[in-house]
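All remarks here apply to the structure that follows.
Removed: one protein chain of the complex. Kept in place: all other protein chains.
Chain lettering (A and B) follows the sequence in which the chains are written, and residue indices restart at 1 in each chain.
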Amino acid sequence: MVNNILDTVKVKKPLIHHITNMVTINDCANVTLAVGGLPVMAHAIEEVEEMVSNSQALVLNIGTLTLEQVKAMIKAGKKANSLNIPVIFDPVGAGATKIRTDASKKILDEVQISVIKGNKAEIGILTGSGGKIRGVEAESNDENIESYKNFAKEYHCIVAASGVTDIVSDGNTVYKVDNGHSMLGTISGTGCMLTSIIANFCAVESNHLQATVSAMVAFGLAGELAASRSEVKGPASFKEAFFDEIYNLTDEKLSRGIKVRGEVN
Amino acid sequence: MVNNILDTVKVKKPLIHHITNMVTINDCANVTLAVGGLPVMAHAIEEVEEMVSNSQALVLNIGTLTLEQVKAMIKAGKKANSLNIPVIFDPVGAGATKIRTDASKKILDEVQISVIKGNKAEIGILTGSGGKIRGVEAESNDENIESYKNFAKEYHCIVAASGVTDIVSDGNTVYKVDNGHSMLGTISGTGCMLTSIIANFCAVESNHLQATVSAMVAFGLAGELAASRSEVKGPASFKEAFFDEIYNLTDEKLSRGIKVRGEVN
Partner (left out) sequence: MVNNILDTVKVKKPLIHHITNMVTINDCANVTLAVGGLPVMAHAIEEVEEMVSNSQALVLNIGTLTLEQVKAMIKAGKKANSLNIPVIFDPVGAGATKIRTDASKKILDEVQISVIKGNKAEIGILTGSGGKIRGVEAESNDENIESYKNFAKEYHCIVAASGVTDIVSDGNTVYKVDNGHSMLGTISGTGCMLTSIIANFCAVESNHLQATVSAMVAFGLAGELAASRSEVKGPASFKEAFFDEIYNLTDEKLSRGIKVRGEVN
């Protein structure tokens, strides 16, 4: 895990350009602020190149995609590539409809992604190992680490598959992250928020494998800490506690709370 | 009221496809999760047929409509009809502008709606009994049960008019639901959230009259329970408590808290 990652985000305050869905756009802005970065949401095709040029990471999230929006994503992604700005891709609902799967493949083909983060159905469908999705939720936690590794090698990116145990790989090393809590499944947008945190961490740390693992630990640990609070009585009080815990995370808490199994293959 | 409706939703986890407004889209996703269903929000015209085909109910909500979005609603609605998937329609702001009234009529004409749910101004305007709307809020609680019944018969749907007392009718039977709390009027999106809960209940219960009444009881009762909590000090703490109470509702609480007057005519 990356040392002092949270301190670094808080000091550098990376600007994270999101082209994202309208369901969780407010949560992604707030989680970016809570973790120490600055969010900006901009999707007009006429401005995405200029906006991303001043940013330190780009989030592409297809949760409520339109074909027009995908064009803006690709334009922004190519610009980010030309400036060595990391691109974090969240293929929300890939496999649920043809245009989501096609858009995901098109983005992966035309933009050099730094990290692809999805649930195990989305990642399974895109990596070719299969998976079942209902709407935007994985039906089960099946994973296929070999196909993740092959995909990571082919696309020169980090593959991050979230689930009860998260899997992260760069094609060689594989990490399993056990941080997390079942209450995270009771609120909308946790996957999107995790993607935003990954973007904040990759914006300040060039080792994207380590940055992604660290982000997943931070996200899961905040969920654990929130769930343990006495005032949490359901999903909404949990969500409030979760944001507060993200804000109050420290690198010291991270190193105490980390639950990661590394397997170098 | 439907027995074991909440248990059934939690077991079946219906997928509820929403084509909805951008103001309350996050609330509708979260209330669907809280009540036990799975939300998916998708509005691109290229994917709505495919998405609704895998869903158990479709919500059409015109709160921030565009003409393009209405086309997607009708396309999705017709597909839902062909697959016997219930369509729940919320004509937000009907009467406030011509395009909202026209869109509502077009949807009613082209799609077989299972339930139309609006405030008493929206429902009054569409059923022809009249009503005054300011923006998206009813100016008064005037109701016209005969016109609701005629409309329900003509369109073969359930008419649900929300207000201090909610009125629900299939054209023959009329129910009056007295559950609810004035604090619900202090937050945005309660009407939209109620529509989502109706969709969750109709997704698992083919008696849509009973499902709609049950949803209105559940919604209103959660409001009552939330308002009675000592930590509620205003609309935001009320909203948090409301979501938590929706999550913690049980069929036993529903049958204890129900305030429904039935009138079979």
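As a convention for this text, a residue touches a chain if its C-beta (ideal position, glycine included) is under 8 Å from a C-beta of that chain, and two chains touch if they have at least 3 such contacts.
Since the structure is predicted, the reported quantities are computational estimates derived from the model, not experimental observations.
S.K.: Out of A:Leu33, A:Ile145 or A:Ala227, point to the residue that touches the absent chain in the complete complex.
M.R.: A:Leu33
S.K.: Just name the one of B:Ser188, B:Asn207 or B:Asn248 that touches the chain not displayed here.
M.R.: B:Ser188
S.K.: Of the listed residues B:His43, B:Arg100, B:His181 or B:His208, which contacts the missing chain in the full complex?
M.R.: Only one of B:His43, B:Arg100, B:His181 or B:His208 touches the chain omitted from view, namely B:Arg100.
S.K.: If the hidden chain were put back, which residues of subunit A would touch it?
M.R.: 13, 15, 17, 22, 25-26, 29-30, 33-34, 38-44, 46-47, 50-51, 54-55, 239-248
S.K.: By the contact criterion defined above, which parts of subunit B meet the unshown chain? Give residue numbers in ascending order.
M.R.: 21-24, 26-27, 63-67, 93, 96-100, 134-137, 186-189, 233-237, 240
Note that only the chains that are shown with their structure count from here on.
S.K.: In whole angstrom, what separates the CA-based centres of subunit A and subunit B?
M.R.: One centre to the other, that is 33 Å.
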